[in-house]
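The structure appears below as structure tokens.
Only a single protein chain was left out; the remaining protein chains are all shown in position.
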Amino acid sequence: MATAIAPSAKHADAPINQKLTPQDKLDLHRQMVRIRAFEQLSLQHYVGNKMAGFLHLYIGQESVAVGTISLLGKNDHVITAYRDHGHALAVGMSMNECMAELFGKATGCSKGKGGSMHYFAPDKNYWGGHGIVAGQTPLGLGLAYGLKYKGLKGAALCFLGDGAVNQGTFHESLNLAALFNLPVVYIIENNGYSMGTSQERSSAFKSCLAERASGYDIEWELFSGEDIYEVRARTQVAIERAHNESRPTVLEIATYRWLGHSVADSSHSGGYRTKEEIERHQAEHDPVEVWKRNLLAEGIATEAELKKIDKEAFTEAEESAEFAKNSPYPEPESIFEDVYWEVDNKTDSGRSGRHFFND
Amino acid sequence: MATAIAPSAKHADAPINQKLTPQDKLDLHRQMVRIRAFEQLSLQHYVGNKMAGFLHLYIGQESVAVGTISLLGKNDHVITAYRDHGHALAVGMSMNECMAELFGKATGCSKGKGGSMHYFAPDKNYWGGHGIVAGQTPLGLGLAYGLKYKGLKGAALCFLGDGAVNQGTFHESLNLAALFNLPVVYIIENNGYSMGTSQERSSAFKSCLAERASGYDIEWELFSGEDIYEVRARTQVAIERAHNESRPTVLEIATYRWLGHSVADSSHSGGYRTKEEIERHQAEHDPVEVWKRNLLAEGIATEAELKKIDKEAFTEAEESAEFAKNSPYPEPESIFEDVYWEVDNKTDSGRSGRHFFND
Amino acid sequence: MPRQITYRDALREAFDEELARDPMVVLMGEEVAQYNGAYKVTKGLWEKWGDKRIVDTPISEAGFIGMGIGASMLGVRPVMELMFWSFYTVAWDQIINNAGMVRYMSGGKINCPIVIRGPANGGTGVGATHSHTPENIMASFPGMKVVCPSNARDAKGLMKTAIRDNDPVMFMESTALYGELWEVPSNDEVPGGELIIPFGVADIKRAGTDLTLIAHGRAVITCLKAAEMLEAEHGIKAEVIDLRTIRPLDEDTILESVAKTHRAIYVEEGKPFCGVGAQIAYTIQNKVFDELDAPVQRVCSLDAPAIYSPPLEKIQLPYPEVIVAKALSIC
Partner (left out) sequence: MPRQITYRDALREAFDEELARDPMVVLMGEEVAQYNGAYKVTKGLWEKWGDKRIVDTPISEAGFIGMGIGASMLGVRPVMELMFWSFYTVAWDQIINNAGMVRYMSGGKINCPIVIRGPANGGTGVGATHSHTPENIMASFPGMKVVCPSNARDAKGLMKTAIRDNDPVMFMESTALYGELWEVPSNDEVPGGELIIPFGVADIKRAGTDLTLIAHGRAVITCLKAAEMLEAEHGIKAEVIDLRTIRPLDEDTILESVAKTHRAIYVEEGKPFCGVGAQIAYTIQNKVFDELDAPVQRVCSLDAPAIYSPPLEKIQLPYPEVIVAKALSIC
């Protein structure tokens, strides 16, 4: 968890960050505040019973998705777990389709069929949104396999949590990644807790979780995620390793979730962490504030200009909620769509024999 | 594989080996040759179509099971995979029940229901005999958990192959073993191949497979298994760690399988290893020969006395085949026995409601 | 006025009583101890029983369930929570090949007195991967036992039986029922001083003469609502049978009822293909063919993965009106 980490060094002058224009830097800020605004609005409407199931909020971790994904090019791909709103907006999905999905509307990114944990945008190289802990880790490997198979120079970023490292599929994936030389970057977003369980109570480790990679002869690194400069500088090394050497990397990025595991956990049940700890992270390690300081220090924006960005983000979020509210629910018939490709596409195969057994 | 290892140092004077009486040392020899004789006989009868399914032979690896299991006391337990004949005889199961099991007879250790891969003897702390690669690794952990839960000072030895280390359950088990401080000793019997795949083609590793344990802060060691003195000396350290600190260990013991993966592979299909490699191991690394040299050098036995032990073992094996041949097959009704404890024991619960659905 | 408690509290009472009765009983799972359980079913038990008896595990279902199975071979009696039954998918090999088959493959030398428990239901907006209803799959394997209580009283009585049973028991609860209240007698109100409900004994929840509605788990509640509508609106008297346990199965109660009503509908929240209802329908037509005045019918979840969209998810699962319509089609 962030507290276990020395304050991040200044990485502003890493070549990859030197490339950033003032506009780029403002856009990074805009993306983080858009994620936060979107999630604050979604929380309001969740509490207002506009949606069902879980709502796993990303607030506090925005710099990780925004920083890492800002490095990606046209053949780079992203896949993550159920805490997927931040990554979705970072890859360029619209607030409208994301909010509508939460409301279960036909205009949602998954037509209302997936919900909060299951956002997808293949056109933006975004492959979800997966609810089974670590279930996405072999899929991320497969994206890297596909890139290599097709002879494309790209990387697959596969995000997982600190609790997910204890699922066997992650380890099988590490062995395969190293053995087959696949361009996958596993990014452990270590927010210190898996639900109500601290890292210490869920995982045995030597210096950190990422170090488990060394048993597979895979390069690994641990660093703080609060400063986008550092996230970009350190992640770029892994992406270049993937692009140029087709070798995997495991990154462990220390971060912190401000809210409950899901809204159901808003009380941080069982007191698994203290109010003080949360407040300290909010006061000292807020990635939005850290980045804001950079922007102000570099004279890239004034307080007022940044306030304006906050306001725009909040307005966009409110409009997306309006959009979601006013969108129709899917038609009952649509329950049987998107089950079989061959049926949806009315191919001969899709018409041959019975596919559904309702009576 | 053994060739990757420096010739084993002399461990004869380790305290645990100093304790061995001449009789003990002869018994160790006897056990190895009994295993070899048993398997040679079983191979004959397999080829003679007296049994079905697979026959995974242990010949060449005898020193590992015999050496490690010779260290165990009344609260120490053993579990392994499908290559389980050697461990079974080493824990004290009789050739008769083991051979009869291969023949599928009612007098077999599993009443003819399990076959070659599924030997069990709970009365001898022997828990199988498991066919799913690495499926036994969480069970071994559970044996250690049970020991600790009951407050007993013991260890669970869980054997697995070099190919099994790539199953996720093994890694989940390592994390749990370290996290819960469980007295389990994982013994990777590294015979260099998983079926027709060499270690290099199946596993990514740094210095060796056991080193993966360090990512979980678990102690590990790699050593050659050809000399029982070394096997005992090094394994004893892990057992004492389990007994005294209730901490896990991962041992990787280099060994070699002389025959095919199973009899089906007698031709070492696809030439995944050379005749020369096999012959070199048989000539230079035969654990029975290595131990024999020790016995002769120490003047514990003469060639003649050792020949006599070989003959007795072979006779015992032949008699077990006779026993198996003359034993009855299970009765058809027995198909429905040993499915439910409550039914077998005719309890109220076993009599309540329908348990079997044959019509 | 008789005591009413929730399904959740009824389960907790069963755990608490069995923890007190047998020192070998241990509860394990993700968040079951310090967090009091994701659905608070184990609330307060860690505080009362401590680290040895109530154990938090990492997110390693195959690992900790396999560990529990191994420990059970030494006489420990683990009651293991799957936060959702859906997560059996990552532990399937340990459950079926080890717990389900080691007794047979060892010729009866071993038995695994374990309980695997948790909610197994859709309808809560968590999407397809979190809405598995695997009772048909579990029950298809000889060696397994499958329990699906439809109410708090059964939940307590069946859980106590499950923990004492010496075979692997798959105990399937419902998040939709955890908060519901039912009459559950306190121990001093029951003969023998404790509430025990045997496996393999179905419960006739409502007597009827015209039609037999058979179900398990929450679908039983839906059937009871449908039965009321059928009587009130159509004068059709439906008998409602709650299987309680799917394996072992109380076939006699089903067949006797159908012999009386001559019509049967199986209702379940699982998918239709090879569902529990398929097995029961086969058995009914096979054993009391001549008693049937109409084909056996089924009402199941609509045959697609569980959809998220709340209004559609609601109609994907069986509801009383569908059962009524199905009933009218054969009455």
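Just so it is clear, A, B and C label the chains in written order, and each chain counts residues from 1 on its own.
By definition in this document, a residue touches a chain if its C-beta (ideal position, glycine included) is under 8 Å from a C-beta of that chain, and two chains touch if they have at least 3 such contacts.
As the structure is a prediction and not an experimental result, all values here were calculated from the model.
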Chains in view touching the one left out: A, B, C
Full-complex contact with the absent chain, from A:K19, A:K74 or A:K150: A:K150
Option from A:E172, A:E189 or A:D265 whose C-beta touches the chain left out: A:E172
Of B:G114, B:P248 or B:P287, the residue in touch with the unshown chain: B:G114
Of B:M195, B:V237, B:I278 or B:L296, the one touching the omitted chain in the full complex: B:M195
Chain C residues touching the omitted chain (full complex): 89-90, 92-93, 96-97, 100-101, 104-105, 127-129, 136-137, 139-143, 247, 271-279, 281-282, 285-287, 289, 292, 294-298, 303-305, 307-308
Hidden partner interface residues of chain A, rising order: 77, 79, 108-114, 118, 120-122, 127-132, 135, 137-143, 145-147, 149-150, 168-169, 172-173, 175-176, 179, 337-342, 344-345, 348-349, 352-357, 359
Absent chain, residues of chain B that touch it: 51-54, 101, 104-105, 110, 112-115, 117-118, 130-135, 163-164, 166-169, 194-197, 201-203, 269-270, 272, 329-330, 332, 334-336, 339, 356-359
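FYI, only the chains that are shown with their structure count from here on.
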Most widely separated chain from chain A, with each centre as the mean of CA atoms: B
Higher-contact pair (C-beta pairs counted), A-C versus B-C: B-C
Computed distance of Cα centres, chain C from chain A, in Å: 36
Distance from the mean Cα position of chain C to that of chain B, given in whole angstrom: 40
Junction residues of chain B, two or more chains touched: 168-169, 172, 175, 179
Touching two or more other chains - residue numbers and ranges from chain C: 58, 60, 62-63
